[in-house]
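For this view, one protein chain was removed and the others were kept in their places.
Note that the chains take the letters A, B and C in the order they are written out, and that residue 1 is the start of every chain.
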Amino acid sequence: MKTRKPLKSAMGWSTRDRITVRGHDLPSELLGKVDLGGMAFLEIRGRLPDAREAETFNAVLITLVEHGMTPQAIAARLVNLAAPEALQAAVAAGLCGVGSVFAGGSEQTAKMLQTAFDGPSDATPLPELAARIVDAFVAQRQPIPGIGHPLHKPIDPRTPVLFAIAERNGFRGRHIALLEQISDRAASRLQRELPINATGAIGAILSELDFPWRICRGIAVISRAVGLVGHLAEEMRNPVAREIWERAEEEVFETRDP
Amino acid sequence: MKTRKPLKSAMGWSTRDRITVRGHDLPSELLGKVDLGGMAFLEIRGRLPDAREAETFNAVLITLVEHGMTPQAIAARLVNLAAPEALQAAVAAGLCGVGSVFAGGSEQTAKMLQTAFDGPSDATPLPELAARIVDAFVAQRQPIPGIGHPLHKPIDPRTPVLFAIAERNGFRGRHIALLEQISDRAASRLQRELPINATGAIGAILSELDFPWRICRGIAVISRAVGLVGHLAEEMRNPVAREIWERAEEEVFETRDP
Amino acid sequence: MKTRKPLKSAMGWSTRDRITVRGHDLPSELLGKVDLGGMAFLEIRGRLPDAREAETFNAVLITLVEHGMTPQAIAARLVNLAAPEALQAAVAAGLCGVGSVFAGGSEQTAKMLQTAFDGPSDATPLPELAARIVDAFVAQRQPIPGIGHPLHKPIDPRTPVLFAIAERNGFRGRHIALLEQISDRAASRLQRELPINATGAIGAILSELDFPWRICRGIAVISRAVGLVGHLAEEMRNPVAREIWERAEEEVFETRDP
Partner (left out) sequence: MKTRKPLKSAMGWSTRDRITVRGHDLPSELLGKVDLGGMAFLEIRGRLPDAREAETFNAVLITLVEHGMTPQAIAARLVNLAAPEALQAAVAAGLCGVGSVFAGGSEQTAKMLQTAFDGPSDATPLPELAARIVDAFVAQRQPIPGIGHPLHKPIDPRTPVLFAIAERNGFRGRHIALLEQISDRAASRLQRELPINATGAIGAILSELDFPWRICRGIAVISRAVGLVGHLAEEMRNPVAREIWERAEEEVFETRDP
């Protein structure tokens, strides 16, 4: 049997009279003192946020909670219709859809921005860095993350508010500045308006807050978990899942090939 | 084709220049003004919390975020090991385990308390109500939800803090009082200490906050989503999943029948 | 540290040149010799089926594969729309809905039948056993599992075929006989036709095949996994998820309160 690496974790532990979360005594140091956003910051970053981090991070978190009747929300409602005794499975089903299409934007933006500042490119002027990034995406015919929006035009109304919150809390730094340069460069290179969208803004702000890009999808997952529980609460009061299901089933029966 | 019920939802909607969540303009009325706990309250209850509701509800929400290396946390880490490109699926896998054993307590407590106050029993003195409830569970040889704890003895250290937060915010009402009576009655009937545990306290406080019992498991799901993302962030920095897996695989190989 | 129970499992193991599944060498003893239904039998029961078991069990397995545009199928398609890069998460989302409403029937029927033959009731004549069971469900105002169907009238066309397959393979035993008695008794007691439905037939046949009732939901899960992959394959060729989503989103926007 090969020598085994010991298992270590700093998340938390309990004894008869103590419950410790990331080094803090839960009853005496956290309960009644920290909100859920602060707790998420503690869990992911390993320390409590200060007031400026807490305001900024909460703004990011609530942005992605609710987007109306999304595919994920409908999926969660349908699973709840089929297995009402397992609410957690309905939320899990909806969260399975927090993938590349609907929630990958902030992850991809954060990856693009954080990677740009890795290594020796640090001293490169931002417009030059932005031009390199835009040109690389265009050369590979890939969409540039974080800019443009199919619905919200000319701008995404969440972006200026999120950036203003970041700014008043001291988090309007180089990641946001680079994303603005990328948006400008892309607009002139591709000859159309490509304003920063909300997921782009979130990717940039999370980068300012020192969140590694690999965990950014997790922020979206937390937000959507809140939203999906909201949808299930509405489904209990005013169900729509059965109607959506029966209409689809009826229609594919009506349009079936003979 | 039968006449169809129109689909209605009050969760939210978007147009070119507006994003509305439960009747509030997201950029101007919510961003920077509401924390994630308040947003969860808005999503589930349909209105924003006042300051006292927000403090009480946030305390409930953060209580269940982190319990160390739980089965759900290990499951999420193992799924992340196997499918690192789909972080949302790892969280979903862990949430699938927020079921009867580890998170059903608050749901069952809230159901017991809310059902007790349904209908004509309203005027029954609490000790009598508590006695009836305890006797019914004992007669059916079923565990009474919300009381007793395998580890935390003589009391669950979270309970008095949660009740103090509820009290200072004006939410120490009849649901909490009834649960205290149930705890007393059960202790004398079963001749052992059965103090109110944290999930019991949460079920009682959510009942004071007018959350229907059917959605209480959803509160636990929100909290654990935060905790699971925290575990995945630690797994990225300091992985344990591969070690847990390899040890188990190696051991079942060593102990196999010839 | 308390003494630890060794981990044991008989499912399978691998070495450099061998892959063993439940005691069989996979390449030489199973590949090309066992079909997927037989493999499922081996996995769950620990031994290969004989030809009669294989035919009967495969008939059960294929019965539940496909039911058209069910809530689970729509949920899987919607999750695939949102996260097309994680096909496994779309199937998982749909499977989350294989719960009490749409797949609990066979589990509940098997539980009812297997429990009836536990203990000293063995010698009770079947009509008496059936009467007791029906009377107990009626007294508790609970639906009797395995009988009646909202759509298939006067009979579920799958039931006589499944029972004929069981009979020709020697599996028409006391569990099926008891379910027939329950169906008769319920019909006379409740004064309406309550023929055995497909999930009831499956619960009875799985009981004849000595499958514990607690694993019966797993049989439905296997079948629906096959069906959901079928739906996702069709979704790739001829998508409907976007249409279902956009219609729902548009309609809740149109019907929103001002």
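Here, a residue touches a chain if its C-beta (ideal position, glycine included) is under 8 Å from a C-beta of that chain, and two chains touch if they have at least 3 such contacts.
Only a predicted model underlies this, so the values are computations on that prediction, with no experimental measurement involved.
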Sole touch to the unshown chain from B:V98, B:A131 or B:A225: residue B:V98
Filtering C:I196, C:L209 or C:V240 for touch with the omitted chain leaves C:V240
Out of B:V79, B:V134, B:I147 or B:L178, the sole contact with the unshown chain comes from B:V79
The missing chain sits against chain B at residues 68-72, 74-76, 78-79, 81-86, 89-90, 92-94, 96-103, 240-241, 244-245, 248-249, 252-253
Listed in rising order, the chain A residues that touch the chain left out are 6-10, 13, 83, 85-86, 88-89, 92-93, 96, 248, 251-253, 255-257
Chain C positions in touch with the non-displayed chain are 1, 4-5, 7-19, 21-22, 26-28, 30-32, 34-40, 42-45, 54-55, 58-59, 61-63, 65-69, 73, 86-89, 91-93, 95-99, 103, 151-153, 157-158, 160-162, 164-165, 212, 214-215, 217-223, 225-227, 229-234, 236, 238, 240, 243-244, 247, 250, 254
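The rule is short, and it goes like this: only the chains that are shown with their structure count from here on.
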Taking each chain's centre as the mean of its CA atoms, the one lying farthest from the centre of chain B is chain C
Separation of the C-alpha centres, chain B versus chain C, in whole Å, is 30
Among chain A residues, those touching two or more other chains are 68-69, 86, 89, 92-93, 96-99, 240, 244
